[in-house]
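A single protein chain has been omitted; all remaining protein chains appear in their positions.
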Amino acid sequence: MTLGALAATGQGHHRGGVGVALPNVSRAPYAGYFGPDADTAKMLEQMLTDPSSGMDAPAAILVETVQGEGGLNVASAQWLRRVAALARKHGALLIVDDIQAGCGRTGPFFSFEDTGVIPDIVTLAKSLSGFGLPLAVTLMKPELDAWKPGEHNGTFRGNGHAFVTAAAALEKFWRDPEFENSLRERGRYLDRRLNDIADKHEEDELTVKGRGMIRGIDVGDGDLASEIVAAAFERGRVIETSGGNGEVVKVLAPLNIGESDFRRGLDILAEAVAEVLGSQTAVAAE
Amino acid sequence: MTLGALAATGQGHHRGGVGVALPNVSRAPYAGYFGPDADTAKMLEQMLTDPSSGMDAPAAILVETVQGEGGLNVASAQWLRRVAALARKHGALLIVDDIQAGCGRTGPFFSFEDTGVIPDIVTLAKSLSGFGLPLAVTLMKPELDAWKPGEHNGTFRGNGHAFVTAAAALEKFWRDPEFENSLRERGRYLDRRLNDIADKHEEDELTVKGRGMIRGIDVGDGDLASEIVAAAFERGRVIETSGGNGEVVKVLAPLNIGESDFRRGLDILAEAVAEVLGSQTAVAAE
Amino acid sequence: MTLGALAATGQGHHRGGVGVALPNVSRAPYAGYFGPDADTAKMLEQMLTDPSSGMDAPAAILVETVQGEGGLNVASAQWLRRVAALARKHGALLIVDDIQAGCGRTGPFFSFEDTGVIPDIVTLAKSLSGFGLPLAVTLMKPELDAWKPGEHNGTFRGNGHAFVTAAAALEKFWRDPEFENSLRERGRYLDRRLNDIADKHEEDELTVKGRGMIRGIDVGDGDLASEIVAAAFERGRVIETSGGNGEVVKVLAPLNIGESDFRRGLDILAEAVAEVLGSQTAVAAE
Partner (left out) sequence: MTLGALAATGQGHHRGGVGVALPNVSRAPYAGYFGPDADTAKMLEQMLTDPSSGMDAPAAILVETVQGEGGLNVASAQWLRRVAALARKHGALLIVDDIQAGCGRTGPFFSFEDTGVIPDIVTLAKSLSGFGLPLAVTLMKPELDAWKPGEHNGTFRGNGHAFVTAAAALEKFWRDPEFENSLRERGRYLDRRLNDIADKHEEDELTVKGRGMIRGIDVGDGDLASEIVAAAFERGRVIETSGGNGEVVKVLAPLNIGESDFRRGLDILAEAVAEVLGSQTAVAAE
C-alpha cells in the first residue's frame, strides 16, 4: 500500500485511496486478457518496438506468474518466456512478483521454476516466515544492488524473530523433496474438488482458476462471490475473493494443511456454493 | 513541445528531450493498431470497465481522426463514434486534436463533421491564420471554461495580426461552399496520383495512407523515406515524413494550391520515388 | 502557462489553473524576501550545503534580476553574484529569466551586464521582436545544447516575420550606444516622477520599486492598486499591476517612448493616484 507499490498495481480500488498521481509505470495486458485469440506478448513487443507507441523503454518488467489479486489468471510458460525475452531484448530487468505464487504455492519453491525463466529480481513474502510473522524479501542478482550502506533501511527491517522461523521453515519443509511432492498432490486434490463444484453447477458456468495451491472459482459476479463467502463464514470458514470485481472465490489454504482439515474446508466451500447457487442436492465430500 | 503536450504524445523522440516524468496520461491503441482483426475500441472499453485494468478513469479522451505525426492512420467513423460513446459513458470529455486534420484538410472544416461525433474540446492551429502566422485555438463548450480571468494568459496570446488574417481566411474561403467542394476534388486528385505511384512500384508494396489532403505513402522504412525526401529536395521540393519510424512520405499541400503547382509537386514526388526505388520508366504526369 | 513554466512560477493564481502536481522545482526566498536583515543568499547556501535540508541538488538555479510579476523586487549585484557563485559551486547552471528585465529594460541590453554575472542560459521575449510579434529565445552556451535535430521544434517556431523585425530592432537601436544612454536617462526621469508621486502622498507610505524602465509604486494593497488602474483607464491610460497581491502599480513604458508621451502618461498616473488616495492638491507635471 506504499506509493511505489500502488503505482504498480492495476487495482483501482487501492489506487483510489491515494489522492496523488502515481507515475513511472506503464501497463500491458496480461496473458489472455483480451481473450484466447489475442496474443498479448506480441502486443507488448509491438509497443516496445514502436518508438511512437507512447510506452517508454522500461527499466523493468514486473509480472506475476499467477495473478493473485487479479483473479488467479495463469500465464503459460511460453508467454512468460516470451516476456522474459522481451525484457532482455529491451534492456529491462525482469521482476517476478512471487509474493502470492511463490514459497511453494504452485508446487516448486519459486512459481517460475518449471518455465526456465530466470528473473533478475524476485519478491517474496506471505508464508515466507513460516509462522505468520511479517517477513518479505526482495531477491536480486548481486550486481543489481546499487544501494549505499544504510540507504534503504529502517527500524523494523530484518526482524530477528521472523528470520529464525523462516530459516526453520525452509529447513524443515524444503530440505526433503517429499514436501514439494506433497504440494503437487494437494494441488491435484484441490483441482479435483473445485472442478467437482463447477461440474455440480454446470448451468452456472463456473470457471476453475489458478494453479497448484493458489486456486479459485470464478462465479462471474462479485455479489455472488460475496454471498458464497458469507455462507462459508456462517459455517466457520474464512475465505476471500479475488479479481477485478471480486468475482473469484479464492482458496489459499496453508501449504501443509492436514488431509481432514483440507477436506472439511472444501466441503464447507461446496456447501456454501450449493446454498447460494440453489443446488438441491447436498454436495458429497470426495 | 510543452511538458503537458509531451505527456500526451506517443512519440518517444520528442518525449526523450524532456528528462522528467510525464504523468497523468494513459495510452490506448489507435484504430487498427494491432491489425485489422483486433478491435481496439473494444479493448479500450474492457480497460475502462475493468476496475483492475490499471487504467484510471480518464478526465478526457484525446484523439486525432487522422494521426498526423503517427503515420497518417485513419480512424473509421464507426471507431470514432464508439470512442465518443465510451467517453460519454465513463464521464470523460472527448477532445479531438484537429491541428493537422482540421481547417478543411480532410474536406469539411472539422475533420469529424462527417462522423456525427461532437467533441467537447477541439484544438486547431497550423493553417488557421491563413497567413503562416502563429495562431492556435482551443474550442470548448462554454460550460467547460473553468478558468478565472487572467489565470491562463500570456504576452503573446491573442496575436492581433493573426486574428485579422484568420478572420479573412475563414470569410474568404469558407463562406462559399465551393471551397469545400474544391478541397474534396483536390483530395481525389491526390489520392489518384499517390495510388499511381504505388501501382508503378507494385513490387515495393507501398501503401497510400491518410484522407483528403492529408495523405502520404508508406514506403515501409524510414531510411528509404528519407532518401525519397532527399531526392525530392534535389528537385526543389520540400516534403516531410511521418510515422513512428518516419516511414511515411507525407503530402500536406496548401489547401488552395493551384492545379499546375499541385501537378508539378506530385510529378517531383513521383520522380523521387522512382529514382530511389529504381524504376526504369519515367513517371508520367496525369 | 505551460506545465514546465508553471512548475517554476511562484504565482499560486496561475498554478491553480493546472490541476496536476508540478514537481521537480524547489523554491528559495528572493533577495530581501524576509526583510533587510535576513540574508537569503546565505539561507540558500545553508540549504544547498546541508544534506538533510530536503532541497535536492539543483540542475539549475533560475532567477530574475528584477521580479517582473513578483512585485518589481530588485536583487542587488552582490546578491546575484553570490547566487551565481552558489550555482557554480553546486554544479548547477545559472539561468537568468530576462523576459521582463532584458532587452534594455534596466539600461544595458541584458539586465545582468553591470553585475559581472555570466549566466549559462538566458531567456528573452516581450519586446524582442521590436514589433509586437511573438518571439522568444533561449540563449544557451553552445555546449549545453543537448537536443537531437528536430527533438524540440514545432510549426510556429522561428517565425520569419518576427526574425526580420527583431533583427531590424537590434540593428536600429543597439548599434548606436546613444540608445542605451537614452534608456538610462528615461529611467532616471521615471524614477524622479514616481518618487514625486510617493512624496506627494507621504502619509500613504508608497514605495517606489524596480529599476530603470521596469518600475512601479507599491501602494500596499491590491484593491487600492486596482482602483488606481481603473482611474488611469478612465483617463485613457492602460496600466497593469504586479506583486503577490497585485499591490504594485507597474510602469513598463515602451523603451523608445517620446518625451511628451512619457510625461503625459506619468501625469495621468499621478492624477489617478491622487484621485484614489484623496489628495487635495493637483499633481503638477514636472
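Order of writing sets the labels: A, B and C. Residues in every chain begin at 1.
Note that a contact is a pair of C-beta atoms (placed from the backbone, for glycine too) under 8 Å apart; a residue touches a chain by one contact, two chains touch by 3 or more.
Small disclaimer: the values here were computed from a predicted structure and weren't measured.
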Touch with the omitted chain, as defined above, among A:Q78, A:N153 or A:N181: A:N153
Which residue of A:K126, A:R184 or A:R264 touches the chain not shown here: A:K126
Residue among C:P36, C:G54 or C:G236 touching the omitted chain: C:G54
On chain A, residues whose C-beta touches the chain left out of the figure: 1-5, 7, 13-14, 16-17, 20-21, 23-24, 125-126, 132-134, 136, 147-148, 150-156, 159-161
Residue numbers in chain C that touch the chain omitted from display: 9-13, 15, 21-24, 26-27, 29, 33-34, 38, 43, 46, 50-57, 69-71, 243-245
Residues of chain B in contact with the chain not shown: 20-21
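Note that in this section only the chains that are shown with their structure count from here on.
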Graph class of chain-chain contacts, one of line, ring, star, complete, other: complete
Copy-to-copy rotation for chain A and chain B - C-alpha atoms, rounded to a multiple of 5°: 180
Distance between chain centroids, defined by C-alpha means - chain A, chain C (Å): 58
Junction residues of chain A, two or more chains touched: 21
